[in-house]
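Once you've had a glance at the structure underneath, I'll fire off some questions.
One protein chain omitted, others in place.
Here is chain A:
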Amino acid sequence: MADLDESNLRRYLDEAVSAAHEAGNLMLECFARNDAHTSVEEKASNADLVTKYDRQVEELVLTRLRACAPDFGVVAEETASKEELTDAPTWVVDPIDGTTNFIHRQAECCVLIGLAVRKRAVLGVCFIPKMDELYTAIKGHGAFCNGRRIASSGCKDLTKAMVNLHFPSYSRGPKVLERILGVNHDLLAHPVRAIRSGGSAGVDMMHVARGRLDAYFEVGIYPWDVCAGQIIVEEAGGVCLDTMGGKFDLSSRRVMVASSSELASQLAVHLRRRCYDTLDAENYQCSKEEADLKRRKT
């Protein structure tokens, strides 16, 4: 297996960046053609969408990544979503994060390419073609946007924070809604400064890394939604945790990023109170003690 020292990582980063640029150009072409909405298919529900461009972009990105590192594993949204994330070096790719935004021609959609080793991200690339912003990070070497060092806002006070939340598209059962709207209510009443909802995990995490948002959390995400974002946020000085406040796990389907650990712990209080750890309606009735127990385990 290839050694992952810094020079190697830089090489992989260059490859990932050029793959992301190529993918971004394909997305811009599609914006210009204005035909994304003609190839929309519904995945799990009529709010969970995929277009033919997702598959095209993924093929393009994976071909390049496989050529530069043939022995790495691949986990990707469209064609390799069933692959298990192992300890081996693995490319984690989301060809178009924020597909619904992409279909509606919103700027908030991006290409996400991450490299995970021992289930931790070590390299991340995020390209937002409509804003022409390229975010990159290598573990231990800082996060960059278009070549300039970025830093999170460092906000430590939830009442001064702009928080981004996500309304689930995967599942909208009554208990799921009760939980997310409960969190929404608690945050508004706290009061936080503002609540936003962007709709793309990747872009929202970039905003946290850049300091435009102070916190973001979501339940129901997949590794490819967060792998690149995790390392970019962490290298920008933010924190990436589980929604219950524990250590972050790429495959746990939970993420909370914040500009500081103080802010994360204040946010986690609200999330724990509403047991916001799963979208599984069956698993809803967990008491406060159980939630605490779960937190200690993780």
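Following the convention adopted for this analysis, contacts are C-beta pairs under 8 Å (C-beta built on N, C-alpha and C of every residue); 3 or more make two chains touch, one makes a residue touch a chain; residues count from 1.
The rule is simple: contacts and distances are computed from a predicted model.
As stated in its UniProt record, the chain not included in the shown complex is "inositol-phosphate phosphatase", which appears among "ER membrane protein complex subunit 1", "Phosphatidylinositol glycan anchor biosynthesis class U protein", "Exosome complex component Rrp4p" or "inositol-phosphate phosphatase".
The chain not shown here is touched by just one of A:Leu28, A:Ala88 or A:Met131, and that residue is A:Met131. Of the options A:Arg64, A:His207, A:Arg254 or A:Arg272, the residue whose C-beta touches the omitted chain is A:His207.
Considering the complete assembly, chain A touches the hidden chain via residues 45-47, 49, 100, 104-107, 131, 153, 159-160, 162, 167, 169, 172, 174, 177, 181, 184-185, 188-189, 191-199, 207, 210-214.
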